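With one protein chain removed, the remaining protein chains of the complex are shown where they sit.
As written, the chains take the letters A and B, and residue 1 is the first residue of each chain.
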Amino acid sequence: MDPYNYLYLAALLFTIGAVGVVLRRNAIVVFMCIELMLNAGNLTLVTFSRMNGNLNGQVIAFFTMVVAACEVVVGLAIIVAIYRSRRSASIDDASLLKR
Amino acid sequence: MVTSSSLVYLIGLPLFGAVFLLLMGRKADKWGHLFATAMSAGSFVLGLLHFFAMTNRSEEERPITQTLFTWIEAGDFKVDAALLLDQLSICFVLLISGVGTLIHIYSISYMSHDENRRRFFAYLNLFVASMLLLVLGNSYLNLYVGWEGVGLASYLLIGFWNQKPAYATASKKAFVMNRVGDMGLTIAIMIAFATMGTVSFDGVKEAVDRVGTPTLTAMGIMLLVAAAGKSAQFPLQAWLGDAMAGPTPVSALIHAATMVTAGVYLIVRSNFVFDAAPTAQLLVVIVGAITLIFGAIIGMAKDDIKKALAASTMSQIGYMIVAAGLGPAGYAFAIMHLLTHGFFKAGMFLGAGSVMHGMNDEVNMRKYGGLRKMMPITFATFGLGYLAIIGVPPFAGFYSKDEIIATAFNSGGAQGIILGSVTLLGAVITAFYMTRVMVLTFSGKPRWDDGVHPHESPALMWLPMALLAIGSVTAGYLFTQGEALVHWLSPLFAKKGEYDELMPHSVVTVLAITAVIIGVTAALMKYQFKSVDSVVPTDVSLATRLARNDLGQDVVNEALFMRPGQALTEGIVAIDERVVDGAVRGIGAMTVGSGATLRRTQSGYVRSYAALILLGALVLLAGIWVVTQ
Partner (left out) sequence: MSTFITPVLNYAMLAPILVVLAGALIGVLIEAFAPQRSRSSSQLLLAVFTLIVALLALIRTRGTYSNKVAMNSVTFDGAGYLLQMSILIIALIAILLLADSDKFAAAPTAAPGSDEERQAQAANIRVTEIYPLTLFAIAGMLLFTVSSDLITLFVALEVLSLPLYLMAGLARRRRLASQEAALKYFLLGAFSSAFFLFGIAYLYGYSDSITFAGIAAAITGGAANDVFLLIGISFVSVGLLFKVSAVPFHSWAPDVYQGAPTAVTAFMAAATKVAAFGAMLRIFYVAFAGDVWQWRPMLTAVALVTMVFGSLVAISQRDVKRMLAYSSIAHAGFLLSGIIALNKSGLDATIFYLFAYGVATVGAFAIVSLVSDSSGEVSDLNRWAGLGKRSPWIATSFAFLLLTFAGIPLTSGFVGKFAIFSAAYESGNTAILITGVLSSAIAAFFYIRIIVLIFFKDPVEDGTSVVIPSMYTRITIVASLIITLVLGVFPAPVLDYITQTAFFLR
């Protein structure tokens, strides 16, 4: 199969993620969209790894997973803290800071 | 003998005074004023030593430089922090430190009741130091440091009594107007740097031949903007009148003798630029001529003695700017008028301060009258200054103004006739409004408020006035004796071309004296031989009303500077809030379809930020794509 198809798929996933970040209101869902974008990056890396014929891309993908896991920890901590104070995970509610 | 390595102490002494007094705090209250005066006097004495040393050297060896350290070095570009003392800067050094010291002495008594007198003296010292740095810097960049320094010190001094709102507002106005001028200087420096690769006076002088006239014209115009801001020239003159709200010695120092003349210094110092850029030079003359008349007209209508003097300063600096714009023929006379003006105007301001001191800080001349007998010394010193400014021979102003009028006439063609007439007209008006000030204050019947008991000021105050009065009497004669000042300064300027004396000097002198007589007579007719109301008459002509309102300068300023600035800012904010946010939301909406549009517009900020980032990324991508294709 043409490896380019995986690139297209990854680009599509990335776009879905990015659009989701812009459109969804629940902080958790927004965060999941970001994870989707990161995973689109991973897929791209693995594809290129295959195309280039070396393992570097796959290694980066592992690193990315670890980093993404850390991000989840920090992100959920923040979101939970906000949920406790506001009883809402909507990012639209959090707009005290503006102008 | 003094050497170039001591130049730094000229600035260092008053700077040390300022820092020391500010750091010492209240502990120094008892002797702070004396210390500051000593620092300033020390600087003057050192200046005198340098002057005598300079006269002993041959003409080529007179300029000396002291390099302190390398300030900025970036690639080939290098700026030293260096001081240059030449024939021009020594004049200023003596004027600044000399008049500065006298004003320090005067302030000891004038400010004796102020609990913050030490701080005031620290600021005075800071001002003297910055002003000296301004005239001693060997490059535009060093000059700029002093330029900002005097700005800072002058705001501190004008706003010194800043518990009173009017004073604070005045500081603010001066602050903002000066920024416009400073921007001119910044841009001029950038032009020099960008086209010539140097910002030192010597470097620019050499590079003038290499760059084109348009560049020099642009630089000249920017220098003129800078000069206009600092020297209260049209159209940046509005702040000077308001700045009179500060303590009177400050007005004498800053708004008569030193800071406001920095613009003239800048233009004369940049003579090589203006000589090579005739358009800019012409603009200089025009600005000077307009201000000359403008200031004089305002001066006729002001009842506030200090504001009348301020308007007169504006007008007299107009004379200097005109002279400086006349090229090599005029530079020396611009400086000469600057020096004589420094004496007589500072003296008159101190006189005004002395009058106010005796009149419970009353500034309205309509409430003065008949003070001649109560304040004989003030009357005498102020009177000598008066004779000097209107140009009665043999007082100082006569010589310097006479030369400027003659040079104006001799600049040739229609320009010469127009300029000559303008300067003559200025002389008439000057004679008129100064006579008005004289008569309203010292002559006629007393129109004092109840409870006012005018009295002569203490010796510490009249002594400086007397010394300045001596200067106003003798300076002009000394400077012109054998064309001393012209010869002294001539090595710095291009040779003046030979020109026909279109108007013989003797004729000019006669014309000038006639102008004075007309002005004085008119003023006497109006004020001496008629009674003066202590309230301001309201049934006056439109012209008078206009003049009282500073010829509408505030209205013009508001329309010209403030409104567009505010509109621009508001517009940008509106764009940021509506257009950017709106566009961002719009894209979100387009993606999903119009059904949810209304709900989307309510979306929160995080998402619009994210959309902005997304949009930015796409634009970046598209941009690079376009470049690649």
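Observations on the model:
The rule is short, and it goes like this: a residue touches a chain if its C-beta (ideal position, glycine included) is under 8 Å from a C-beta of that chain, and two chains touch if they have at least 3 such contacts.
It should be emphasised that the depicted structure is a prediction, and the values quoted were computed from it without experimental measurement.
Interface residues of chain A facing the missing partner chain: 7, 10, 14, 17-18, 21, 27, 30-31, 34, 37-38, 40-42, 44-45, 47-48, 51-52, 54-57, 59-60, 63-64, 67, 70-71, 74-75, 77-82, 84-86, 91, 94-99. Contacts to the hidden chain, counted on chain B, fall at residues 69-75, 77, 141, 144-145, 148, 155, 159, 162, 165, 168-169, 171-172, 175-176, 179, 183, 186-187, 190, 193-194, 568-570, 572-573, 576, 605-606, 608-610, 612-613, 615-617, 619-621, 623-625, 627-628.
As a working rule, only the chains that are shown with their structure count from here on.
Per the touch definition, chain B reaches chain A in the complex via residues 577, 588, 591-592, 600, 602-607, 610-611, 614.
Put simply, chain A touches chain B in their complex at residues 18-19, 21-25, 30, 90-95, 97-99.
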